[in-house]
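So the structure is just underneath, and the comments pick up after that.
Only one protein chain is missing; all other protein chains are in place.
Naming follows writing order (A and B), and every chain is counted from residue 1.
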Amino acid sequence: MLELHAITAGYDRRAPVVREVSLTVEPGEAVGLLGPSGCGKSTLARVAALLHRPDSGTLVLDGEPVRGWRHQAPRALRTAIGVVFQQPRLSSDPRLRLADLIAEPLRATGRREEAAGRVAELAAPLGLTPDLLRRRPHEVSDGQLQRACLARALALRPRWLICDEVTAMLDASTTAALVEAIEHYRSTTGAGLLAVGHDHTLLRRWCDRTVHWDALTSSDGHTTAALDVPASRSAR
Amino acid sequence: MTSISDATSGTAAAEEAEEAEPVWRSRGTDRRSTRTIRVYTSATLIVATVLAVLLVPPAVQLDQQAIDLSAKLLPPSWEHPFGTDDVGRDLLLRCVHGLRVSLLVGVAAALAATVIGTAVGACAGALGGWVDRGVMRLVDTFSSVPHLLLGIFIIAMFRPGVWPVVISVALTHWLSTARIVRAEILSLRSRPYIDAAVSGGASRWRVTVRHLLPGVLPQAALAAVLMIPHAMWHESALSFLGLGLPTHTASLGTLVQSARGSLLAGQWWPTLFPGLFIIVPTLAIAGLAGAWRERLNPRRRSELML
Partner (left out) sequence: MTQRPEPPVLAVRGLSVRFLMPGGRQVAAVTDAHFDVAAGECLALIGESGCGKSVLASALLGLLPANARTAGRAHLGGLDLLTADERTLARTVRGRMIGLIPQSPAAHLTPVRTIRSHMEETVAQLTGVRGRAAVRTAAEAAAARAAFPAGHLDRYPHELSGGLAQRAATALALVGGAPLLLADEPTTGLDRDLVEHTVDELRRHVDVPAGAAGASPGAGSRRALLMITHDLTAAERIADRVAVMYAGRLVELADAKAFFGTPGPRHPYSRGLLRALPEREFTPIPGMPPELGDLPAGCDFAVRCERATDACGRRPRTTDSVACHHPYLPEGVRA
């Protein structure tokens, strides 16, 4: 279970962008969070990925309350969550070759020996050829780079995936390919997914249920209740 | 839909033309040639300077300290291209020796200042919080004292010599590098790729050393290079004030300083040539650093990206 309870977060305590938001993702469930740009959904995604400390509220991950964010969070907890961001160019270290980019989490967690094998294992189904893996970010297209970023997020076999507008910059075919790869990973590992975005059609097709940001923030005191109503189910 | 048929017939007409190799034209604003000239001129000057400094003193067995009072204050001639000074020493030789000392001071001080500045700036930027606030207040405090005054103060604690000058220059010049590095690290720290590294389990140390520092090193190196002339000027200023190197050690500063008297008497060469020796390497380094800065510019780097 990934449980966000009454999260208030932002970059200025006086004007938080996220106010009292609660959201729950069951294990193995794919939840789509819909909202207009600038509404604060990305901040909520960062809180859920342990990358941004909320001003108040609690995050319970698999029954364990989270007490620290970023480097204050235990490594095992951080690596249980894989994150993919909107802009592949900004989310990849410009100096690393794609192979090193994907292997980085393995190296950072002292699993250097596994790296080569795991990179090959991750890259092949995403269509990343050895030639592409030798290149640096500025030598590949946005779509290819986003595939590498996804491979990096999956490198440590996370139990949870947070996808923040991952396909907003991509064309239809690459979008479909990325979603297919994520769904393949989830079906083999049972990982849960929180996908944040603004594309209704895409998220309804992709996720088990979608939640609209407005439903989370309507201040009637029953925000959690409003959530549990499945917004809409895709016809898969 | 007239336009479709238009396009179609256009396509068909062009089909035959397709066989022939198209005529390629160069487009775009090509500012490269002037830039290339600038880079080559700067590089040549720097190479010449370094060669002169390294090769001339051992190759020319003349003693730069040799005093010949019968030949004092001679204007430039074939025998003494830069003339002689007030005790008859050959100025060309003195200048090369002086440049040698000044460059040594400049490079050593710039290097030391960059190392200190990068370390301090990286700590402040990467750790953030109270460390950042404390360190930056310290930097502000140091900056509020005029550099030269601070330099003089540091010098006063040692006996005159080359290394006290290096220390004095280094300790007054790391502040700007620390600021640059900190600002750069702060901007990098908010990039999603740092988030991704944190999420991938990277430790604070690893994030700083593997992801943040490599990103600022080009900037720090650029700052270091630009600091070399700055440090040379600082040394010259200290020496000119009589606080840097002892006057018998030739440095560009001491040369200009000891030539003051003769300048008033109308002898221009003892000041002009050491002065040129300060200005020319400065311009050359600035020219090269400018080109380098343009290369670092991400816009130019992504220019070739599709």
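Rule of thumb we're sticking to: a contact is a pair of C-beta atoms (placed from the backbone, for glycine too) under 8 Å apart; a residue touches a chain by one contact, two chains touch by 3 or more.
Source: prediction; values computed, not measured.
Considering the whole complex, the residue from A:Thr79, A:Thr175 or A:Thr210 that touches the absent chain is A:Thr175. Within the full complex, the residue among A:Gly82, A:Pro105, A:Gly143 or A:Gly192 touching the omitted chain is A:Gly143. Touch with the chain omitted from the figure is made, among A:Arg53, A:Arg97 or A:Arg205, by A:Arg205. By the touch rule set out above, subunit A reaches the unshown chain at residues 36-38, 86, 127, 141-144, 168-177, 179-180, 198-202, 204-206. Residues of subunit B that touch the chain left out of the display are 1-4, 6-8, 10-11, 14-15, 17-18, 22-32, 303-304, 306.
Here is the rule we go by: only the chains that are shown with their structure count from here on.
If you average the CA atoms of subunit A and of subunit B, the two centres end up 44 Å from each other.
Looking at the complex, you find that subunit A touches subunit B at residues 46, 49-51, 70-71, 75, 78-79, 81-83, 85, 87, 90-95, 104-105, 108-109, 138, 141, 149, 152-153, 155-156. Residues 191-193, 195-204, 206-207, 211, 214-215, 301-302, 305-306 of subunit B are the ones that touch subunit A when the two sit in their complex.
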